[in-house]
Structures are given as structure tokens and as C-alpha cells.
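Dumping the structure here so I can ask a few things about it.
For this depiction, one protein chain was excluded, whereas all remaining protein chains were kept in their positions.
What follows is chain A.
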Amino acid sequence: MGNVPSAVKHCLSYQQLLREHLWIGDSVAGALDPAQETSQLPGLPEFVKIVEVGPRDGLQNEKVIVPTDTKIEFINRLSQTGLSVIEVTSFVSSKWVPQMADHTEVMKGIHQYPGVRYPVLTPNLQGFQRAVAAGATEISVFGAASESFSKKNINCSIEESMRKFEEVVKSARHMNIPARGYVSCALGCPYEGSITPQKVTEVSKRLYSMGCYEISLGDTIGVGTPGSMKRMLESVMKEIPPGALAVHCHDTYGQALANILTALQMGINVVDSAVSGLGGCPYANGASGNVATEDLIYMLNGLGLNTGVNLHKVMEAGDFICKAVNKTTNSKVAQASFNA
């Protein structure tokens, strides 16, 4: 903006500027740097829990198969950033998701830090049993608000999938293992197009009443905008308290942070994200994937919301995994900081 003389560009040390004026903190985990400019918006939650899905949702959409050791190292690094929930892997058949073939080794290999939870995806009872045998202490089940998506993705109707999940969640409850529920296509489906908020509510309510402690509402193909996010949440929040809801926004059309801001304004205080914005979109070649954890933290920090997460350490973990999968980060914060 403006007419910046080219000479100026070479005189600045942007990294130094960042550290001095610090829109990016690198001090104690979770502590906002006193120099960082923050401003509270009324009506927002005071604390936001970030659920890091990079190792699972992120990696499963990456073409390059990441070696088991690298995955373990990646998760261990994430554990040291202050993140309190890190989704580790998926106990799904390797025929469907080759990236997750090493689920047992990863689960057994990671260092489980105190105070950090490591949920894993379990599509059915068999997957659940394997997960428990591998040491899982929290699980997730994956429903959809679209019949077509459910059929194409897990080869059964929504009703059939709910029955399968009921078995899993019941078994989990017997063993005192908390279960999280995901609802895909909450703001749109690649097959059906628009999805009614009522359908999302119906599926969410089903998962919640069968015992899922939290329902993560996913804009799977990133087509949502703040208006559709608001309408969907208004409907769901008539049946499920906001404290039991999370949003999981994909950034396929660049709308993720705007949608998340809307969700926060509606009272949601759990947000899923993936470091470096890992993962593409299987439905749109070349499109970006999950919202980047770094960009999310940057916004939350600026809003004066507590997350407990150290942005700088997250960026370092992101840098590590991007080098491992040989890709450029999708995080704008990381792009601005590492290349300065």
C-alpha cells in the first residue's frame, strides 16, 4: 500500500520487528506477549479449546505417505506447544486410508504428555477394540448430515451408521472412554449441495444423546460462509448446548476464519484446526485444506482469548511436517514469519 521506496525494503529486519512489536509471541507457552495488541470483543468466550487434527485429518489428505517415525516426532512436537487435544490417528482399514495404516505403531509410539488428550478415530467396533488395545483413552466417531456422502464415504445410510456408532459409543462408555462425534457436510455436501440446518441438528442430536460428549460440526468442503454457519448453529443450538459443540472449518474457499469468528460470536468455544493448514480437499484438486492452527491462534490471540498454546512452537512443528511432506505451508502466519 502506498509508494514504498525499494530502498526501504532492504533496511528492515522484519523478524526483529515482529519480536519487538510482537504480534507473534515466543515466550512462555500460552502467555500473550505484553507487546501484542489485543482487543476483547464483547460476547466472546474467554477461553477457546483448540483441537489439533493435523496428524489425522491433515495427513490423511496428503498424498505423500509419511513414515511412522516422522508422524510420532510430529505429534511429540505438537504435545509441547500447549495444545490440549491432538487427534493422533484413525483405526480405519488401510485399504481405505493408506496414510493411517500405521495407526497402532503411532498410538504406541507417541509420548503421552500429562494434560494432553490423544483421541483417535474409530469407524466401527473392530476399530474401537484395536484402538483400546493400542492404548487409546479417547475416541471419535464420524457421521454425516448427508445421505449421499454417508453412502459414498462409509458405504451405508446415516441410520445404519448411527447404529454402528451406538455400539462403539456404548462400549466406550462401559470402559469410561469419552467419545467425540463428528458431523461432516454441516454446511454443504459435494453430492447433495446444500444441507438443511434441520438435518445437521437431527444427526448432531442423535450423536449427543447416544453419549458423545462433544459434537464437531464440519464444513467438510469449505463451502460455508458466515451466514450459513450462523443459520446452522442457530438450529443446532436449540437442541445441544453450545458448550458441547465445536466447529471444524475447511479453508477451501478462504472462508474458514470468518466462519470461525461467526461461531465464536455465537458462543462456540471449541475449534478444530490443523497445523500448517495440512490436508487438501479430495473434492477440489489443488484447493487448500483445514484452517491453519497458526492463523487461528493469531486471530484468537489478537482477540485476547486464552488458548494456552504457544504460537511460535506450533509454527516450528508446522515447519517440521511441511519439510517432511515436502510442501509449502498453507498458514499465512507461517509464510509471513519464516520467509521474512
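Quick notes
By definition in this document, contacts are C-beta pairs under 8 Å (C-beta built on N, C-alpha and C of every residue); 3 or more make two chains touch, one makes a residue touch a chain; residues count from 1.
Here, contacts and distances are computed from a predicted model.
The unshown chain of the complex is recorded in UniProt as "Hydroxymethylglutaryl-CoA lyase, mitochondrial", chosen from "Hydroxymethylglutaryl-CoA lyase, mitochondrial", "Proteasome subunit beta", "Sodium/hydrogen exchanger" or "A-type voltage-gated potassium channel KCND1".
Listed residues A:80, A:104, A:171 or A:225: the one in touch with the omitted chain is A:225.
For the chain left out of this panel, the touching residue among A:65, A:133 or A:258 is A:258. Hidden from this view is one chain, which touches chain A at 1-6, 8-9, 12, 14, 17, 20-21, 23, 35, 37-44, 152, 187-191, 193-194, 221, 223-228, 230-231, 234, 237-238, 241-242, 252-255, 257-258, 260-262, 265-267, 282-288, 292, 295, 298-299, 301-304, 331-333, 335-340.
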